[in-house]
Each structure stands twice: as structure tokens, then as C-alpha cells.
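Only one protein chain is missing; all other protein chains are in place.
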Amino acid sequence: MGRFIGVRLLHALVILALVTVLVFIIAQLMPGDGVLAAMAGSIDMSDASAVERVRKQYGLDQPILVQFGDWLARFVTGDWGTSIGGGEKVYDMFMRRLSPTLELFLGATIWSIGIGIPAGIIGALKRNSAVDVALTTGTMIGVSIPAFWEAIMLIYLLAVIFPILPPSGYVPFFEDPWLNIKSMLLPTFVLGTHSAGLLARYVRSSLLEVLGQDYIRTARAKGFSERAVIVLHALKPAMIPVVTVIGLAWAHMLGGAFFVEVIFAIPGLGRMSVDAIFQKDFPVMQATLIAVTLNVLLVNLLVDILYGYLDPRIRVRR
Amino acid sequence: MTEAAPAVYAPPASSKNAALALLRAVTSHRLATVGLVIIVFFCLMAAFGPLVIPHGPYEQDLYAVLSGPSASHWLGTDNLGRDLLARVVYGARVSLLFGIGSTALSAGLGIVIGLIAGFRGGIVDAVIMRITDAFLCFPPLIFILAMAAALGPGLHNVILSFALFGWTGFARIIRGQVLLVRELPFIEAARASGLSPARIMFAHVLPNTLAPIIVAVTITIGIAILAESGVSFLGLGVQPPTASWGKELRVGFTYLESTPLISIVPGLMITVIVIAFNFVGDGLRDALDPRLKGAGQHRE
Partner (left out) sequence: MNDAPELLSVRNLTVDFATAEGLITAVDNVSFDLREGEILALVGESGCGKSATALALLRLIANPPGRIASGSVAFRGQDLLRASEDEIRDIRGNRIAMIFQEPMTSLNPVLTVGRQIGEPLMLHEGLREEALLEKCVKLLESVSIPEPRRRMGGYPHQFSGGMRQRVMIAMGMGCAPDIIIADEPTTALDVTIQAQLLELLRQQVETHRTALMLITHNLGIVARYADRVNVMYAGRIVESAGADDLYERPRHPYTIGLLRSVPRLDQPTAAKLVPIPGQPPDALRMPQGCAFHPRCPFAVARCRAEAPALREVGAGHAIACWVDVDG
């Protein structure tokens, strides 16, 4: 087990190193100096000494490798720089916006598992029936529909035509739990739709594959009812690979959070990232990208470990 | 549940036969046929639609701003009094061009890199594969947005951003197939008869990797269209006054209560065309690679 995790960790570190380099390169690709472009409004660009001062302040006069080293060293120690837009410490800004986004992810994951897994199981058990075709079409819509359109349509339906839910806004859970849940219902659903569709597709094919296995026939030959065969023998092996998809869905949720947080006015990391992109606020962008990567690597590691725990065949190999 | 070895596809006898076989593969699949019909319809609309509709996409009718459907404006107008139908039809051009263009670029880049990784092996392969791993960690949209922001707004920059992300999938497919095909007797024979590696790559390896590539291309076009609309929705894609579904939708969101049609129509267009590409991709996958029957989009 230790060795298994060790190898995965090492793998993750290599990827993280590559990503930091990549992130740094993206920042370098920005036309001109990102900082200067962003500060064009606040300093007098014709004043060479002022420009020089800002360049120095952000270390832009150093060779690239030195800049990279400096930046990395500071990043690891929690000094993520200062936001160019608001002048706030990026680290503080990030931490403040973390909890709405985490709540959003959590809610979306609950939706996607709650819808995706049952839909996949039903599709597999009623293969090629009308129900299956309907579910297949539904999951296809789920993976294809743009999150922003779905969000807008649901707002139109449930906040404009039938004003049941608030159209947007965010209230922290500990301030008003009921309002928090009500206002997060739509955003979490929208964010969870894509992964629900993916999960349903994956669960369906995984369960179908398992149902064709010899050991399912063995279970039938023991005299189990069809329901018992599925519950006792098919579900566990079918669900093990699904863990990977849940991890992947979680990892890719920030992409959807961009839209969901913008449309529903949730002050989370997605909105912060979009704002940063528009303001060319590269300290914030870099922090976001690295945090995203870290999140993905962490989730992958967790999935690997969980997988090893669930699947006895891996438990021995490691 | 163990990962099956990638299948080797027989090289198609000729390109004409291959095209016919593909068409047959799609039409033998109910949902894929629906998808194909939709795609053809959208292509026709993008190509000939402007000849039919009475308004241009930039024409402003200042007496009918944010109007509902009327005899003159079948779908109504947007906030600048432009005909929604015209905007949607021209938006189809942007979406399809972007989808096809960025996918072609991704595939081209991915094929070349994948061939290099597969044939060179060793350290080159290891480095390329680790890079594709690193790319897999990024939610695609974040990467594309960051790149698009870095490169500046505009459609060609978004295409480039997408390709810089999208090549990894193709590279992985090609590399896997190269590793497999490389060991086959006919490659040995080709090498023995003195063919250059480049010639072997293009004459013998590529035809063998055609099937999975075509499936990936179909699905990537859908993803690209989705990405373009998203980037345009956020304001980084096509620049005004060019029409794009994503951008129309952003306008529509502002006027959702008064003129919902501006939100409904472009979003419906995006959803339908993406579903169509996914249906065709699924159908092709089922037909070309029976092993993957029913598998989801993500198979990592």
C-alpha cells in the first residue's frame, strides 16, 4: 500500500512540476507585460521611472528562470502575490472564495450521483426498451447541453415564469441555511448535469459488461432472483470503475463553475477566475491554475487509493 | 473490467470504400442517423440560409428593438434591433467553422506528435506522454480561457487555444495504435523492403488508426462548438459585431424577462448540434469498434 501510494504521489509531483512550468509559460505569453497592461490606467506609462519601478516591484526585470524560481519559492510558502485588480493578497482572496465553490461542487456531486447512477442502472436493466432509449437521449442531452444555457432556461422557468426559487445570489449557509439551500438548488443542479449524464452512460455500460460475465451466470445458477443477482453480485463490480468517473467529474467541475458562478452571482473561485482573466490579473490566474491542478491531482490520488481499497484484485497487487 | 488491448483496425481498401463504409456505419445506427441528418441540415443552413432570410446579421431595425416575432422578423430582434434569425444563421457559420477548424488543427497536431511519440519511443515518448497527462489535469475550459485571454480576444486565438489543448487526445490514440501496429508483420515487411520511417508512418500506420481518429474527430467537433459558445458567452470569443450563438445568449440573458426568445433559440441551436455530433460519434464508435459499445465519452 505504501509503495502504491508513493508511486502515485511521485507521478503527481512530476505532473505538478510540469503544470507550474506550463502556467508560467502562459503568463509569459501575454502580450507585453501583463502587469503593465493591467496597470496602464493607474500609472503614467510615459513616466519611464514609474514603469521601471513597477517592473522591479513585480520582478519583471529579472531573467525568466530567476523569475520562475522566485515565483515558485514564494508560491510554496503561501505568498501567492497581490491581486493586480483589487490589491488584495491572492491567498486571502482565494481562501475567502473557496467555501462557496466547495459547496457548489459538493451539491453538484450529490445531484450527479443521485441522478446518474440510478439512471445508468435502470438503463442497463431495461436495455433497448423505451425507458432505455428515453434515458439514453436524456443523458445525451445532459452531456451536450451548455451549462450557461441550461442555467438561463432554468432561471426563466423556475424564477421568472414560476417564481419558486431565487434567480441568483448567494447566502452563506451559516447565515441562513434555508435560503442558502434554496439559492444553491439551481446552481448545483446545473453544475451537476454534465457529470450526471457522463455517470449514467458509464454506469450503464459498466453494468451491462458485468451482467455478461460468467460469475453472474453462476449467481443465477445458485437460485438467486434476478434482483438479488443484481444487488448482490453485479452492482459492486460494476460500481468500482465508476469511482474514476466521479473523480474526473469533480476535477472538471471548475470549468462549469465559471458559468454557473457568473450567472447565479456566486462569489466563488469560478467568478474570481473569470474576473482575473478579464483583468489580466495574472497572480490570481496563476494561483487558480495551480490550485485547479492540485485539486485534480489530489482527487486522482484519492480515487486511486479508494479504487485500491474497493477492488480486492488491486489490494493485493500493490 | 480489465483494460482490453486496443484493437487493430484493418486498413480500408480504398478511400471511396472507406467513406461508404463510414456512411453505412452511421446509417445503421438509429440515433446516429438522426445526428447526421441534423448536421447536414445545419451545414445547409449555414451555407444557404443567408440567401433565404430577408435580413442581414448587422442590419439594425431601430424601430423594432427587442421585438417579439413578427412578419418581418420571424424570431424577433435583439437589443440593437438586429434580426435574431439572421444572427442565428450566421452564428451557425461561426460555430461550424470553429468546430471543424479547431478540430482539424487539434487532430493534425495530435497525429504528428502521437506518431513521433510512438515511433521514437524512449525519452521522447515519456516526455510527450507526461505532457499529455499534465494537460488532462486541466479542465479544458479553464485552459482555453486562460490561453485565449493570454493571446487576446478573437476567433482565431480561440481556435489556436483549443488546438493547443485538443491535440492530447489524438496524440494518445495515435501513439497507442502506433505501438500496436509497429509490431505487425506488414510493417516489418515494409521496413525490410527499405521504406523510410516517414513513408511507413503515412502509408501504413495512418490508415490503421483511421477508425478511432474519426470517432474522436466527431466528438471533438461537438466539444469545440461547446467551448466556442462558452468562450463567446464570457466575451472572449468572436468580437462584435460578428454573430455567435454564445454571444447572442449573453445578450439574451440580460433581456431574459422581456425577450426570452434571444436566450432560447441560440441555446437550442448549440445543444442540438452538439447532441447531433455526439450521436454520430457514438454510432461510429459502436460500428467501428464493437468492444466499446455503449461506453461513455470519457474512457480514461
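Order of writing sets the labels: A and B. Residues in every chain begin at 1.
Going forward, a residue touches a chain if its C-beta (ideal position, glycine included) is under 8 Å from a C-beta of that chain, and two chains touch if they have at least 3 such contacts.
Because the structure is predicted, anything quoted here is derived from the model rather than measured.
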Revision key, fill the gap. Absent chain's touching partners (shown only) are A
Study note, to complete from the structure: Given A:8, A:97, A:194 or A:233, the correct residue touching the omitted chain is A:233
Study note, to complete from the structure: Across A:219, A:257 or A:290, the one contacting the chain not displayed is A:219
Review point. Hey, which chain A residues sit against the chain that's not shown?
Key: 212-215, 217-225, 232-233, 236-237, 240, 310-313, 316
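The criterion applied here is as follows: only the chains that are shown with their structure count from here on.
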Practice item. Determine the centre-to-centre distance between chain A and chain B, using the mean Cα coordinates as centres, and give it in whole Å. Key: 22
Point to revise | Of all residues in chain A, those that touch chain B in their complex | key: 14-15, 18-19, 22, 26-27, 29-31, 136-137, 140-141, 143-149, 152-153, 155-156, 160, 198, 201-202, 204-206, 208-210, 237, 240-241, 244-245, 248, 251-256, 258-259, 262-263, 273-274, 277-278, 280, 285, 288-289, 292-293, 296-297, 300
Point to revise | chain B residues touching chain A - in the complex, by the definition given at the top | key: 1, 31, 130-131, 133-134, 137-142, 145-147, 149-152, 222, 226, 229-230, 233-236, 246, 249, 252-253, 256-257, 260, 263-264, 266-268, 270-271, 274-275, 278-279, 282, 293-298, 300
